[in-house]
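A single protein chain has been omitted; all remaining protein chains appear in their positions.
Order of writing sets the chain letters: A and B. Residues in each chain are counted from 1.
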Amino acid sequence: MDEKQFLIEKVLATKADLNIQEVADYMSLIRHDTVNIPIIYIGSGTCGKVAGANETLQAINRYLNEKNILSEIVQVGCIGLCSFEPLVDIQLPGKARISFRNITHDLVEPLFDDIFNSEVPYESVLGQFSNKRHNRWENVPLLNELPFFKLQHRIVLANCGISNPDSVSDYIARGGYQTYLKCIRNYTGEKICNIVDQSGLRGRGGGGYPTGQKWMVAHNSVSDQKYLICNAAESDPGAFMDRAVIEGDPHLLLEGIAIAAYAIGATTAYIYVMDEYSQAYFMLNQAIIQLKEYGFVGYNIFDSGVDFKITLVRGPGAFVCGEETALINSIEGKRGMPRPKPPFPAIQGLFGKPTVINNVETLANIPFILRHGPQRFNEIGIPEARGTKVFAISGKAMITGLVEVPMGTKIKDIIFRIAGGVKDGKDFKAVQIGGPSGSCLPVSKLDLPVGYESLWNEGAIIGSGGMIVMDENTCMVDIAKFFMNFLQKESCGKCIPCREGTRRIHEILESITRRPTGESGFEVLERFKGIMQLTDLAEVIRDTSLCGLGQTAPNPLMSAMKWFREEFEEHVFDRKCRAGVCKELRLFYIDVDKCIGCVACLRKCPVNAIVGQPRQPHFIIEEKCIGCGICFDVCKFVAVKLK
Amino acid sequence: MLFEIEVNGKTIKAKRGDTLLMALQRNGIKVPTLCHIKDLLPSGACRMCVVEVEGRQGLIPACSHPVEEWMKVHTHSPRVIKARKTNTELLLSNHPDDCLYCERNGNCELQKLAEDLNVRERRFYGKKNKYKTDPSSASLLRDPAKCILCGRCIRVCEEIQKITALDFIGRGNKTQVGPAFNKGMNLSSCINCGQCVMVCPTGALAEKQYPAKLQDALHNPSVKTVIQCSPTLSVTLAEEFGLRAGKDLEGVMFAALRKLGFDYVFDTSFAADLLITEQASEFYNRLQTGKSLPMFSSCCPAWIKYIEQSYPEMLDNVSACKSPQQMLGALITHHFAPQQGISVDDIYSVSAMPCIAKKFESQREQMTHKGITDVDLVLTTRELARLIRLNGIDIEQVEPELSDQPYQSRSSAGKMLAVSGGLTEAMIRTLHHLITGKDTNQLKIQELRSNKDRKEYFVKIGAFKLGFAVVNGIGNIEALLTEIKKGRNDIHYIEVMACEGGCVGGGGQPIHPENDNVRARAKSIYELDEKESNRFAHQNASLLEVYKSFLQNPGSETSLNHLFTSYEEREVMR
Partner (left out) sequence: MQVALDEIINRYKAGSRESLLPLLQDIQVEYGYLNEEAILKVGKHIKLPSSKVYGIATFYDQFRFVQKGKFHIKVCRGTSCHMHGSLSLLKEVERVLHLKEGQTTRDGRFSLEAVSCMGACGSAPVLNVNGYFKTAVTIPDIAQIIDFYRNLI
């Protein structure tokens, strides 16, 4: 009996008895709970590949071939530790699975030499998995006791980086798809909507709309055809959790989609994934093929009378296509410009039919909720926000990567306890949460618990869950400018406030980070005039824009102005950037004690702003200097300094 | 179902299923709009129509939001006014300061909005997008710099005309409106109907103008300037002077044209009678041979371009008659000029039309004779009015005059070419005479006078059981052609007018975004027909004279030579 037949007959069939020892043993083998030969796991998500996982994999193959070691390599998704990629885990028979960090290809040989001699190269070790059946490695910490993992609560990411994402049998052996079958065999759509509602799950795509209620609206609208769309656009810079889920545990998402579709009465689901995410697309495509083989898609699934079909759509790249009505237009083959709401998609969506659109993470929570009941989920988190939330931590954090924490966790704990604080010993300045629709929070707000209303009340949002840590070397005006630039580029151009407003705000911010030299009286006036308009403009953009992009576009600016007002004032009045980021505002001087008069800077200055005689100290004429920093870079004697 | 809502502190009645805008308009409350087009699905793009609804966080666009019970609405609260004003200022910050030089100066929705909202200073400075104008089309001038991306032209061209020559190109603040590959309009599938011009709120789309040429000709004593006026013009010109829509200015118009300095003033309605006579005879021939039926009308150049580019295999079915403009143009060069002893080279032949496609038509290769065009310049109703104003002519003080001989008289049948269905009615009158030798006494055909998208009329004339179809707006042609391709054969004659309502709704007519004047114009034409003494094209006295002295009879050698044309397949970016 092959693996597929076995799983279908003994595990998935109506009368399957999972308690038989034979079944349990077989599943444990598939899961690699017990192994007969060494298993090598390598983190092969996009992030791992970026860090060189492909080269590492080649080196591993080469090593194993040369040494003739019989073993199996499993390419897993990402466990969430970006800064430690490439990650390699090794599981020797009888021994616990042990993880090593930053194993670039050149480190493979020494690592494997050691490990196959049962020695641990402690400088590379990350930790080991706890498993009662295996012997522990000595002096190697347990992974789930590391601070990074200890405070996490993994539901969505539970198997990411651990299980084999290529294998549907691995997923089934971990209990997968049994929940789906339970749903279509025993539950009505309405019941599922109610369970999801009771769980307290709210959308993770940014809006935070209660998922069960959204489903119920679509469930109740009468139509010959309904659709479920999984929104995997994730074009928000600084967010990569959806990709990680897809690459690390695609079947979890697919099971969530299948349940959701059944619940609202849709027989067709679409997954809209950015074409840039080539690996995620590949993984999903492959996983869907496996589903067909197992009979989870098609007609009359497992004799339940339920039909189901999934279509993958490659998004051709536009941030606004994450907005649900724009996404619908894009699937329909139109320009991705949002439509007015109402009518809401749940009543009139894709091809005019009732449509539910959910984010990847939202849907990835569904199997858990239906497997364990709404109560288990409802116990996690805080009243306004149940369950967990995945955050993508990047920027200047010590550890960058993905973390999943219960809702209500303090931002402070995520940044300082899980992600280890700010790197290079710098001071923390701000954290940007929620991407281009989000805002920057200062130290004083780090006690806030993550949630919907809790952040909303402070003018912030979770958004999709990007968390960008900023240190003292970050300029808040520059960050606001960066987001406005992003938004003015990504605005679809349909409505006036967003299309014209974002670019004007961006220009105003440009003007206050521009070099004052040569500024005429009119320009000064224009600059001040611009600044006076900012709040007004922001208000109108927020009030009148058609879609969420425009309605939230002023957020990054307004929050930065609110919490970091003094930095804005410095830029405007003192023409100074304390972080030294706004190049044109930098003022350099030459330290006469250090300068030996080598003339290097004088020769390189593009605007002849440096004067001096050879072997005499040089000077910078401030009025002429454009702040390009070339002199700073070329001076070998560290004589050029920033004022 | 009616229910009540509260607007600005007062209770008004609203109908379920209406948008907020409809409810407000019905109660006489004005809210500015820029992207809204009546009867089309709202796009919600411009945000000018926003209002404050109590309990809602942001402002609500009235044009796209359904009216809901117990809404409390403020249409002109300070917050709303500030929003509208700011958005207008934002538009202006990326708009050329060109009003003084602009086609739409004085009739521009953006200008009006800025005025209404009391915009008195420039608050937002910044980069403006730079674009080149597109002068490639013979009919249209595109100036993307003035475009405010309201999308009205795109929707009219796509949803009403079903041509889809235009779309948005690019994204965000780099978006512009243009044809495929952003190439010239001349290469596009645009049929020059000008309906986009009629809905454009700004000067971004306008007719192509050649005023300098005309001024030169008018003031050059050695050039004989001739003008002909479309049957439509007399009932639409009035609006340009603030007079009642539909008011007939026929004689006044002729007099004003003489004051402008035209040496000869002709009425294209004469040529309309000629067209009817020739086409009826052509149709009768086809009926007898049974070849190339159904026969399509040919007087709308936009329709001709359409069939040339989209259904070239059906070109044989199109009547070979030139349009009245071109017939009269040809007569002027080949009949009038020799008769008067004027050299053709000295004639500058102008026409005033409700239509911008006529500009294109006059430049068709088939409309030239040895490299000389029969009509040198086509003016729209709007241009003509401007010319009259420019020359200081006070239209209300002008005494009516007749047009010039030898094309002076006209029937009211010719006038009916102005409205959709009119050509067919006029044709049937003459056809009846051709077949039975007698004039019909059933003059009014109600079936052809509605504003339906397609009108059909079946009648027995003599031994012939005939079917007539009138396609009212080019957007409705495809459905009929599909039926015919599928084998429908009860239709023998098809009139196609690219503009809804016919030429009274043409792309060169006065622009009044808020008023629906097309009906008033049509009504005036029908009233005129009621009162007219001669209602048959074939009884036009001048026409009979011309036949006698020059053309002999319909379909004669001379007719074929001057009044008929040919068509050819056209490659465009479709």
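In the analysis below, contacts are C-beta pairs under 8 Å (C-beta built on N, C-alpha and C of every residue); 3 or more make two chains touch, one makes a residue touch a chain.
Since we're looking at a predicted model, the values are computed, not measured.
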{"item": "Given A:Tyr26, A:Phe149, A:Tyr227 or A:Phe240, the one touching the chain that is not displayed", "value": "A:Phe240"}
{"item": "Touching the absent chain when the full complex is considered, from B:Phe3, B:Tyr131, B:Phe168 or B:Tyr567", "value": "B:Phe168"}
{"item": "Candidates A:Leu455, A:Met470, A:Ile610 or A:Cys631 - the one touching the absent chain", "value": "A:Met470"}
{"item": "Full-complex contact with the absent chain, from A:Gly161, A:Pro250, A:Gly336 or A:Gly627", "value": "A:Gly336"}
{"item": "Touching residues on chain A - with respect to the absent chain", "value": "46-47, 49-51, 82-83, 85, 235-240, 243, 275-277, 313-314, 316-319, 330-337, 392, 394-396, 400-401, 432, 435, 466, 468, 470, 474, 479, 482-483, 486, 490, 492"}
{"item": "Interface residues of chain B (partner: the chain not displayed)", "value": "158, 163-171, 178-182, 188-189, 573-574"}
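As a convention for this text, only the chains that are shown with their structure count from here on.
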{"item": "Gap in Å, rounded to a whole number, between the CA centres of chain B and chain A", "value": "55"}
{"item": "In the complex, chain A residues that touch chain B", "value": "318, 335, 339-340, 342, 488-497, 499-504, 507, 526, 529-530, 533, 536-537, 540, 542-546, 551"}
{"item": "Complex contacts: residues of chain B adjacent to chain A", "value": "42-48, 50, 58-59, 61, 64-66, 79, 82-83, 86-87, 90-91, 93-94, 123-127, 148-149, 168, 170-175"}
